[in-house]
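Apart from one protein chain that is not included, each protein chain of the complex appears where it belongs.
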Amino acid sequence: MKPPRRFSPLARWGAGVGLVVAAWGVIAVTPDDHFADHVFVEHAHLDTAVDGRDIRITLLDFEKAQSVQDAHGWHADGTWVVATFEAEALTNEKESNLQRIELHIGDRTYTPSDRPDERTTPLGHLAVGIPATMTAAFEIDADDAAEHATLEIAYDKIGRVLDSEIDYDADLAKLRAVPSAKIADRKWSE
Amino acid sequence: MRSGDAATDDAAKPALEQKRAPAPKWVRSAAKALPATWVTTGALVLFLGVTALFGGLAAAPPVKHHIAQLAPGKALDTGQLEVTVRRAVLIDELPGSGTVPDDGERVLVVTATMKNLTDAPVQSGVFADEQITVDGLPAQRVNGRDEVASVARVDDATLSPDIQPGLAVDVAFTWPVPADLLHADDTIDVHLSKLTWFEPKFLSDEAPFWTTPTIKAADMRLAIDDVGAGADQEAAG
Partner (left out) sequence: MSEPQRVGVAERAPLSPAGRPSWLRRNVISLAVLAVLLQVAIVVIGGNEWLTAKRNLEFLPIHVASGGRVEYAQSTFGPAVLRAPTADDDLDVPSGARGVVVHFDVVPGDEALLCSVVLRETGGSRRQWDPAGLVSPCQSEPTGPYSADVPFLLPSDAKGPFVADVSVSELERKPRFLPPFIRFSVG
């Protein structure tokens, strides 16, 4: 039998420490469980088209209002934030279902109003190459009327897997509330 | 060699024996014969046995949730919503409420204000049947369909409205009831339940949410106001 190879204590300790450091390195570079929820954010500005994955959004109007009315005789008072935008898909119609339009103010998430029914909803399928104009009306707590708000638009509400998100930041305190804002029916853009 | 083995015991003993009186013979031979693991296992079994004897191994009794007895107009905090039930009304029909009565049916209406205490919108239609129940309603309608509650906004008849965070909405819960079941000045027992805040632990990247099972939260007795055909009521919608 050959005699066992000898390593100096220094070499042994060094190898041990080296392995611990390597393990720490592996943990450091491994993405956490929420990695797949990360979104690629594109920032929108009024009247400028911004592209994400398979989506193009042009924000036309973003206003605060004391009441809103639709094209069918419905109206409601309250504290409202109304965003009008054009949206189209870019390559694939099968998966271009806009499902997430949210207004984030502080810790709160608001969704577009479902009043009085679904006919004015801004959610739904987008056409490739043919923009549609829709309006998202958010009814918010009066306490939030002078806060910083972020409008977020993305396809998937639940999956969000490493996908695009279009953001628009606004300081609601700087917006003067109009007496009444119109919520037009969804239609093809002019 | 482990510390319980006889060999090491013998080796350790001489030093100790100088410091204290020798133990009785039977103790010494017992200590030599019994391995330490047997002693600890035996002690554990004895301990558990005594615990069981005292009922310590029985299942913990279910947490008793406090069920409030509410008067109409008093608010209930469910953690998710602040619910204030107002009145109960019996009416022939209520267009826009989501409940369409068949022949021989009328509409039972319970109005309430719901305020969203959370940071995200609440879809009022999703768990309506679990969160508010009325005693004495048949499980099935005359035509065989299930008896389900509908919920609509009182101001614009939006069905199953979303309640945005921080906002309070006046809603009407409605059920179709056989026309001869309830009459003016009858009372109904209404039960309010709250949803459970569920935090998924298995897939840690899932967001927590409110869901069933429901926990009973409040009971209330309402007197019914029979408004007949409701001619002097503004039809919703």
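So that you can tell them apart, the chains are marked A and B in the order they are listed, and the count of residues begins at 1 in each.
The definition used in the following text is that a residue touches a chain if its C-beta (ideal position, glycine included) is under 8 Å from a C-beta of that chain, and two chains touch if they have at least 3 such contacts.
Here the structure is a predicted model, which is why all the values come from computation and not from measurement.
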Displayed chains contacted by the hidden chain, counting the whole assembly: A
Absent-chain contact - pick from A:G18, A:G106 or A:G129: A:G129
Sole contact to the chain not displayed, among A:V41, A:L90, A:L123 or A:A177: A:L90
Residues of chain A in contact with the chain not shown: 90-94, 127-130, 188-190
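Heads up, the rule we're going with is that only the chains that are shown with their structure count from here on.
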For chain A paired with chain B, centre-to-centre distance based on mean C-alpha positions, whole Å: 33
Interface residues, chain A side, partner chain B - complex: 33-34, 36-37, 74, 76, 107-111, 113-117, 138-141, 143-144
List of chain B residues in touch with chain A within their complex: 119-121, 153, 155-159, 161-162, 164-167, 204-205, 237
